[in-house]
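Missing here: one protein chain of the complex. Every other protein chain is in place.
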Amino acid sequence: MIHKFAQSLLVLGGARSGKSRFAQMQAEALPGQLVYIATAQAFDAEMEDRIARHRAVRGARWRTVDAPLALAGAILAESRPDSVVLVDCLTLWASNLLLCEEDVAAAIAGLTAAIANAPGKIIFVTNEVGLGIVPDNALARRFRDIAGDINQAVAACVDSAIFVAAGLPMVLK
Amino acid sequence: MIHKFAQSLLVLGGARSGKSRFAQMQAEALPGQLVYIATAQAFDAEMEDRIARHRAVRGARWRTVDAPLALAGAILAESRPDSVVLVDCLTLWASNLLLCEEDVAAAIAGLTAAIANAPGKIIFVTNEVGLGIVPDNALARRFRDIAGDINQAVAACVDSAIFVAAGLPMVLK
Partner (left out) sequence: MIHKFAQSLLVLGGARSGKSRFAQMQAEALPGQLVYIATAQAFDAEMEDRIARHRAVRGARWRTVDAPLALAGAILAESRPDSVVLVDCLTLWASNLLLCEEDVAAAIAGLTAAIANAPGKIIFVTNEVGLGIVPDNALARRFRDIAGDINQAVAACVDSAIFVAAGLPMVLK
C-alpha cells in the first residue's frame, strides 16, 4: 500500500512489524535518487547480521550513508530536490545519543530544523517502545523517554505519519 | 487536535507518547473549572521530578487533587455540571491498588459507577502496557492484567476513546 505524502513521512511501529519494509516501499514508489541513512552501529554479531540482512533486501537504486550521531548534518548533506532520503531508524539514533551523552534537546532541535530545510522528500522509521511494562533499570527508562520525545517532535513537524502493525498501516496523520 | 466528546473520554497511549498533554489540551479547550486528579505517589526522587514537571506545564486554570486509591470518591466529590475532571492516570491507580492489596473488582465497579453518575465531563489518561514481551516476574504480570482490566472496563463505559502514538491521535470510539 502506497501512502501519498507531500514532503516528509514518519513510519512508527514495533520490532519486526514490517515498518522498515513499509518505509522502503514508500521510497521506491517515488522517482529520483534513493539515499538510505543508517543510524545503526554494529556492536556484536547479532547486530551485524541484522544490518546485513536489511542491506541485502534493498536494491541497486539505494545509496547507503552511515550517521549514528550527526543525523541532521547527513540529511542536509544528502537531500536534493529530486532525492528521497530514508532515515532508519530514530530509535537507534536515540540510543546512540544516550550512550554518547549527547545533548538530546539540541539534537532534536537540529533534526527538526533539518526536516524544515531539506529540499527533498524524507522518510523516517522509528520504534514505539513505550507500550510495555515500565523497565526495571533507570537507563532503559531514560532511553524510553528520549525515544518518545524524538518521536513526538518528529511527528509534530512531518506532513504524514503512519503506525504499522503486522505490516499493515494505520494513518496517524 | 481537539476531539469532540459528549461526557467522558479515555486517552490511551504508551510512556512518553504525549497522552497527558493531549488529554490536557482536550480539557483546556472546554469552559469551566478544570480539576486534575493525580493518582501518582512519589516514592523516590525520579517520580517526584516527573510529577513536578507535569504540574509545571499545567496552568492557573487547574486545581490539583490527589487520589492514589479513592478515585471514585474523588471524582464524585469534584465533578460539577460545569467542571472538567482529568484523571491522570489509571495505570498508576492500578499499581496503587495492587501494592495496597485492594479488591480490584470492587474498585473497578466503583469507578464505572462514578463515571455513570458524575454530573460533569471526565477525561481519563491511561497507559497500554501489554504490547511488550511477557514480563519475567509474576507481580508485573498481575499488574499488566489489572491495568488491562481497568482499561477495558473504562473503555466500555466512556463515550469516546483515543489511542495516542507520538502525540498523534487514532480514534478508537
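The first chain written gets the first letter, and so on, giving A and B; residue counts start at 1 in each chain.
Convention: a residue touches a chain if its C-beta (ideal position, glycine included) is under 8 Å from a C-beta of that chain, and two chains touch if they have at least 3 such contacts.
This structure is a prediction, so every number in the text was calculated from the model and none was measured.
Undergrad: Of the residues listed, B:Leu71, B:Leu92 or B:Ala147, which one is in contact with the missing chain?
TA: Final answer for the missing-chain contact: B:Ala147.
Undergrad: Given the contact definition stated above, which residue among A:Ala23, A:Cys89, A:Ala118 or A:Leu131 touches the chain not shown here?
TA: Touches the omitted chain: A:Leu131.
Undergrad: Which positions on subunit A touch the chain that was left off?
TA: 13-18, 46, 127-133, 135, 140, 143-144, 165-170
Undergrad: In the complete complex, the non-displayed chain touches which residues of subunit B?
TA: Touching the missing chain: residues 10, 12, 14, 126, 128-134, 138, 141, 144-145, 147-149, 151-152, 154-156, 161, 163, 170, 172-173.
In this text, only the chains that are shown with their structure count from here on.
Undergrad: Return the distance between the CA-based centres of subunit A and subunit B, expressed in whole Å.
TA: 31
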